[in-house]
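Have a look at the structure below before the remarks.
The other protein chains are all here in position, but one chain of the complex has been omitted.
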Amino acid sequence: MIEIHSLSKSFGLKPVLCGIDLSVTPGEFVALLGPNGAGKTTLLRIVATLSRPNTGEVKVGGLGLATHAYAVRQLLGVVSHQPLLYGELTAEENLRFYARMYGLRTAKARISAVLDQVGLARQRRDLVRTFSRGMQQQLAIARATLHQPQVMLFDEPHTGLDQDAAAMLDDVLRSVAAAGRTVLMITHDLARGLALSDRVAILHRGKIAFQAGSNTLTPAAFTDQYYGLVHA
Amino acid sequence: MPDPTDRQPPTAGFWRAVSAIVWKDLAAELRNKEIVSALFVFSLLVILIFNFALELDKAARENVAAGVLWVTFVFSATLGLNRTFAAEKDRGSLDGLLLAPINRSALYFGKLLSTFVFILIVEIIVIPLFSVLYNISLFSPPLLLVVLLGTLGYAMVGTLLAAMAIHTRAREVMLPILLFPVAVPVVMAAVRASAAILAGAEWGRVAGAFNLVVVYDTIMLAIAIMTFDYLIEE
Partner (left out) sequence: MQPNRSLRILTISASLLVLLSLYMVFVYAPREVIMGAVQRVFYYHVAAGWVGALAFLVTLIVSILYLATNNVKWDRIAVSSVEIGVVFTSMNIASGSIWARPIWNTWWTWDPRLTTATVMWLLYIAYLMLRQGLEDPERQRRFAAVYGILAFASVPLTFLAIRLWRTIHPVVIGSNDPGAEGQFDMTMRMRTAFFFSLFTFTVLYATLLWHRIRLEGLASRVAIMKARPLHDR
């Protein structure tokens, strides 16, 4: 579903990604981990079509990003650590805005559906700036799933959430993944990344330094592997 | 599996996206009622400041009326332009707009139109105020047309340059620095046309300036459409 070949990106003279190769099969949940500054967000932004690579190729759903950006955007749902929501509008108005931006014909039905799915149906007429961080993240996921994308990209979605909110987010993530969607999630949390995903990958010094199926590793082994790599 | 007929191709959705952005900007800004009263007070202050600063008798006042009017518009417009992309970038919601499967020009038009409406709101407040305080009637259709087209030209270039300025370090200062020299032709032509209309000149004298405003608007719009993609994509 996502194919990344020899991806490189530099900011000015600073190389951030140096030849990334990564594949995510349809329906797979991949957790991407790595130390700060490793380039995880940069990689995600490139896959999300928000940034262009210097060299290399990215395909989503068989469509090359360079040539089929619009079509790819239809397939993508992105949740970053900023909620991408407008505080002065209600939850419903935010979703209606995005429904129009994505050209959804069955907007009303979809809006109700996603609000139910994230558990915010009762707050639909509340202004988003009154929402807690956890609620904003849930609304952000609602926004991202509005157009029923086949691929979801998450950039450290648990940032700033307390335990309860994080647990609720995990539930939502599992249901999102269960719906057959392909997921690429960036996270700092080793245990959580391992628990939620089908496969883990570690990005270090601009390259994919390690990959493995999540069920082949215990949390302890994974932690050792991670720190061994990062502190080498 | 999602229904493939649920989505429309980018070309059909152009004006849908533009109107979505305009509606969203206006709803988000105007819901904050303080903004409307702030705009009113701001316009009043600018007119008053000019009145005290210039200390004009009736004849002199008629001479500079067009200039004072346009300086007021330019100040308000510049404030409005600063806001248009700044909030999006700070909140990170610019990404939300870029992720949508829309033509980038739709983003430009949406922002242009919402900023234009804002400036219009200020102008709707200023024009009657100005007429009363300066005792000159501004309610002539040719004049209003010049105001509309001149403001539009300023907003066109301003929106393009605002998209640049938000990435710079001193962004509130950078926008005027970039904008004023480029906007010189349209502001001068608009002032010229306004002054001629207020002085009661026949159309032949006004035509030159008016045509220049139209030409400026056309050329700048063309350049904006062709280059906006380069500014907004990374």
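Chains here go by letter, A and B, matching the order in which they are written, and residues are numbered from 1 within each.
Following the convention adopted for this analysis, contacts are C-beta pairs under 8 Å (C-beta built on N, C-alpha and C of every residue); 3 or more make two chains touch, one makes a residue touch a chain.
Keep in mind that what you see is a predicted model, and the values were worked out from it rather than measured.
Engineer: Which one, B:27, B:117, B:133 or B:182, makes contact with the chain that was left out?
Structural biologist: Checking the options B:27, B:117, B:133 or B:182, the one contacting the hidden chain is B:182.
Engineer: Taking the entire complex into account, which one of B:94, B:122, B:152 or B:174 touches the absent chain?
Structural biologist: Among B:94, B:122, B:152 or B:174, only B:174 touches the chain that is not shown.
Engineer: So one chain is hidden, and I want to know which residue out of B:81, B:122 or B:160 touches that hidden chain in the complete assembly.
Structural biologist: B:160
Engineer: Pick out the residues on chain B that sit against the missing chain.
Structural biologist: 157, 160-161, 164, 167-170, 174, 177-178, 180-186, 188-189, 192, 208-209, 212, 215-216, 219-220, 223, 227, 230-231, 234
Engineer: Give me the chain A residues in contact with the hidden chain, please.
Structural biologist: 11-15, 205
By our rule, only the chains that are shown with their structure count from here on.
Engineer: Report, in whole Å, the distance between the mean C-alpha point of chain A and the mean C-alpha point of chain B.
Structural biologist: The mean C-alpha positions of chain A and chain B differ by 37 Å.
Engineer: Where on chain B is chain A touching in the complex?
Structural biologist: Listed in rising order, the residues are 2-3, 5-10, 12-13, 16-17, 19-21, 23-24, 27-29, 31-32, 91-93, 95-102, 233-234.
Engineer: Given the complex with chain B, which residues does chain A contribute to the contact?
Structural biologist: Spelled out, the residues of chain A in touch with chain B are 45, 48-52, 70-71, 73-74, 76, 78, 80, 82, 84-89, 93, 97-98, 100-106, 143, 147-150.
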